[in-house]
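A protein chain is absent from this complex, but the other protein chains hold their places.
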Amino acid sequence: MRRKQKWLVNGIIGYLLLLLVFTGLAPFFTPYEPGAVGLSAVLQPPSAAHLFGTDELGRDVFTRLLYGGRVSLAVGTAAMLISVVIGAGYGAISGFVGGMIDRVMMRVLDALISIPSILLMIGLQIFLPHSLTAVVLIIGMTSWMPIARLVRTETLSLKGEVFVQASAVVGASSRQLLTRHLLPQCLPTITVMSVSGISHAILSEATLSFLGLGIPPHEPSWGNMLMGVQNYVLSGIWWIAVFPGLFITLTVLAVTFLGDMLQDRFALPQFRKGERLL
Amino acid sequence: MNEQVLTVKHLSVQLETNQGKKQLLKDVSFNVPRGEIVAIIGESGSGKSMTAKAILDLLPRGFTPSSSSVYFLNKDVSAMDKRQKRLYRGTQIGFVFQDTYGTFDPMQTIGQHFHELFSAHMKISKQRAKEKTVQLLERVQLTEPERVYDSFPHELSGGMRQRVQLALALALNPVLLIADEPTTALDLRIQADILQLIKDWCKNTGGSVLFITHDLGVVAEIADSVVVMKEGAVVEVAPVDQLFDQPVHEHTKQLLHYYKELTETPKQTGLFDIEPLVTVNHAKKTYIKKKWFQKQMIKAVDDVSFCICKKEIVGLIGESGSGKSTLSRLLLQLENVEQGAIAWKGSLPFRKGIQWVHQDPLASFDPRWNVEKIVGEGLDYWKEKKENKHQQVKEVLQKVGLSENILSYYPHELSGGMRQRVALARALLLEPELLILDEPFASLDMSSQANILSLLKQINQTEKTAILFISHDIRAALALCHRILVMEKGRKIEEAGAKELSDSVNFYTRRLLSSMPVTHPGRRLQKQTTEGEREYAHQNG
């Protein structure tokens, strides 16, 4: 079991590092420009010249994947940061203040959660201009709710812990209780949520862009490379759909596993390697 | 009459881990004769519970027992087939655990538990099962068996659940009852009742009992013969009188020594200052429990007055729910009194002067902090003492008998006794004048109890710290305290010097005293007669 996990950890970290290197240094790995249109070589299947084939405008799929990876990863990380800040703030305030404010905040949260997220995103998308920043904002502003709920639960349960009272007895003020005990206790949860937030954001970006609501087409992203591919897929042109999706899946999988392992690492010392609820 | 119900012969248990094999039980052998109560006594980690699980052949995965080591009525348990084993576990042996809550399926009523047990081993109608259950529940002296039948486990108190467990264990008239620390988590009075029930069952049906405990008092009260275990091996087997009078093994002698320390009431009492440290004046605290449309007021602390003087050790005795923990929280200013006042040397309470050791020290430590941070935390909040914190922490650890090696340990890596000491160290670091100890002996081994007891006495003498000792264990309070307060249902019902308390005429106090287990098996009979006389005297004014 142990050895297998080590192998898995190495594999995941290796993949993510390679991905960062390849996308970050994209010009060194491909002779093509991501936007270069080649009308002489439209919809070419994979070959030595075009590793993953070309798309309907004759652009090299491999090249666009590398450049698109930059956008997808950046959007994922930035959107996650926004959602974590909103979510953790909302949850901590609600849990720490308690009472009527907590109740109202929780009912608002319930209402927001019950609206299917994609509809919220589409709504916001109409509201904001069609740009990369807008996509980041949209995803960030529609995915903070689960984090808020979790942080609130955590804060609430910590408030009643004996060790918090014990440190009040040795003289800690309530500000000191918050900074020395409550916040550090919440930090692991927030970190783990952040990592899984990246997966969520990458998937959301892909879905939005696929629906034509995400990243504008002139800038490649893994999502918008899949925009409008349905008809090509149905006529058997598989390469323009398979490779971007494969990269999304692999990356999200790697990040999800990473989050899972972080959860293990951050678990209380006595629960390490123990069982999680998800 | 000397037939052996259970024979354990050269039982060994191995655990296979990544690091290799680990021997948990080594060559354990003993017998349980018909109609006798055999006690296994040992500290935690001595392998006594493991032995019980091995007897049922229900060890967790990865634990391998030696084969053909357990014989029940001369049949080899490991050679039984699946059906025979189920029958053996279910009908021949009854089992009672320490944990009164965890052993019930929280989603099923008590009645369903019984019905399941019956229908696993016989054909029985629901009606008949209920009748039988109610009878059984009556037999363990539950007052409203019908109500208990329909209750869920969480709706019953710990003592009630333990009675139900006993009824479940005895439901199918087993030949052998195995009880694994059945009274450790309970109040002394309930302990006395449960022990009496087991004794009666044994006498009336001729069944045998294997009783696992860490408390020599319980052994003295109930056992016919004793198996002493240490680190997975049996060190001594003897009839109970012989064990108390002529212990052979060093470990047994050690245990008896600790036990004596814990049960002896010190000779000198009342040698303390009369300068009051804390005075509690008519303190009152009520909790409101709303139930449907009516509000229920629970008087947790009801008009309690007392004082604690400098250098004094005061015991606060009461059963669970008597309000003693609430009182301690009031003293610590974790909650405020509704009426009355708590004054510290005549003025308002003063935080640093009162320190606290919680009954569950592990819960009172931030799980992500190491010992150095935990113990030193107090200094961070009091500016004038901040310098050479490391040195101060080391010194205070030494004071409570811990080496500085443990500074980098995390709470979960410490043993129960060590945790208690660390909590004590954290409190002592601030040089308090009053130390509040909330059930410090709960869940500790006898050796740790005895050690902490002498440590507390020593601290009281050298540091001149006053101590408020809160416990349900009147025995420990008698051994430690100068003066004892008895609480019942939020009221203080008695206050007396430790020596005078044993002659108390208060009915409730007498009951508490009589629930203490005897200190020597020879006193069993004697206790029964004196109690009878006293009861008689009490009733006749």
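Order of writing sets the chain letters: A and B. Residues in each chain are counted from 1.
Following the convention adopted for this analysis, a contact is a pair of C-beta atoms (placed from the backbone, for glycine too) under 8 Å apart; a residue touches a chain by one contact, two chains touch by 3 or more.
Here is the rule we go by: contacts and distances are computed from a predicted model.
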Protein name (UniProt record) of the chain left out of view, among "MoaD/ThiS family protein", "Biopolymer transport protein ExbD", "ABC transporter permease" or "Homoserine O-acetyltransferase": "ABC transporter permease"
Partner chains on view for the chain not depicted: A, B
Candidates B:S44, B:T64 or B:T91 - the one touching the absent chain: B:T91
Sole residue of A:W7, A:F29 or A:F127 that reaches the chain not shown, by the stated touch rule: A:F127
Hidden-chain contact residue, picked from the options B:D99, B:E146, B:E261 or B:D303: B:D99
Omitted-chain contact residue, chosen from B:F63, B:F152, B:W382 or B:Y409: B:F152
Contact residue for the chain not shown (choose from B:L58, B:A79, B:A341 or B:V505): B:L58
Residue numbers in chain A that touch the chain omitted from display: 1, 4, 107-108, 110-119, 122-123, 126-127, 199, 203, 206-207, 210-211, 226, 229-230, 233-236, 238, 241-242, 244-245, 248-250, 252-253, 256-257, 260, 275-278
Touching residues (missing chain, whole complex) on chain B: 56, 58, 86-91, 93, 95, 97, 99, 102-108, 116-117, 120-121, 152, 154-155, 168, 290-292
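In this text, only the chains that are shown with their structure count from here on.
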Whole-Å gap between the CA centroids of chain A and chain B: 50
Partner chain A, residues of chain B touching it in the complex: 18, 332, 334, 351-352, 354-356, 358, 360, 363-368, 377-378, 381-382, 410, 412-413, 426-427, 430
Touching residues on chain A, where the partner in the complex is chain B: 2, 161-163, 165-173, 176, 181, 184-185, 268-270
